[in-house]
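A single protein chain has been omitted from the complex, and every remaining protein chain is retained in its original position.
Up next is chain A:
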Amino acid sequence: MNESTIGLVTPTSELARAFKLESGVDVNLCFQCNKCTAGCPTSYAMDYTPAQLIHAVRLGLDDLILHSKTMWMCAACETCTTRCPQDVDIAKVMDAAKIIARRRGIQPPVPGVASFYRSGLTTIRLFGRMYEVGMMMMLKMLTRDFFKDMGLGMKMMRKGKLKMLPSLSLGRTIATWRLFSRVKKKEKRVTR
């Protein structure tokens, strides 16, 4: 038996294939050295470590992964991606896990973080740029946590670091709307 025949009998889980399609990353390259986990600043807040998550993708444990907190607690700092000796882009796997979970209609176990992304993207879609005050208001509606950081927000507003009104431009709004709708159309075609 040589290396190429070993390669042929290595099975790939359906899920690993889905991750590859979503992110371009082949998790089967991982040899579980755990370097990603050792350097991860937020692994202490995850239910599965980054290395465990990668392994679970290889094994095709859909439920475990897609209901896990791990990808929602990823800060996207890219330390894991930088240090992986096998060049597995782990940060991108985390993104793919969020995207696949969302597509399958799974409620995120860390709703605040998911709401933050949703609020941020909504203001970007509407105005073409991030509008912090609008994003924060939407986040408060979604998380029902109305008083968190109110004092800090007021202080920042007094210092002119938060703008009450979004920066508006019709051209920018149209350009953004066009971009978002083309992405949506294209993704529908690919994922169907």
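Just so it is clear, contacts are C-beta pairs under 8 Å (C-beta built on N, C-alpha and C of every residue); 3 or more make two chains touch, one makes a residue touch a chain; residues count from 1.
In this section, contacts and distances are computed from a predicted model.
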| item | value |
| --- | --- |
| Hidden chain of the complex, named as in its UniProt record, picked from "Cobalt transport protein CbiN", "ABC transporter permease", "Cysteine-rich domain-containing protein" or "Hydrogenase nickel incorporation protein HypB" | "Cysteine-rich domain-containing protein" |
| Residue of A:13, A:49, A:86 or A:143 touching the missing chain in the full complex | A:143 |
| Touching residues (missing chain, whole complex) on chain A | 22-24, 41-42, 45, 73, 75-79, 81-82, 89, 91-92, 95-96, 98-99, 102, 110, 112-113, 115-121, 124, 128-130, 132, 136, 139, 143, 148-149, 152, 155-156, 159-163, 167, 169, 171-172, 175-176, 178-180, 182-183, 186-187 |
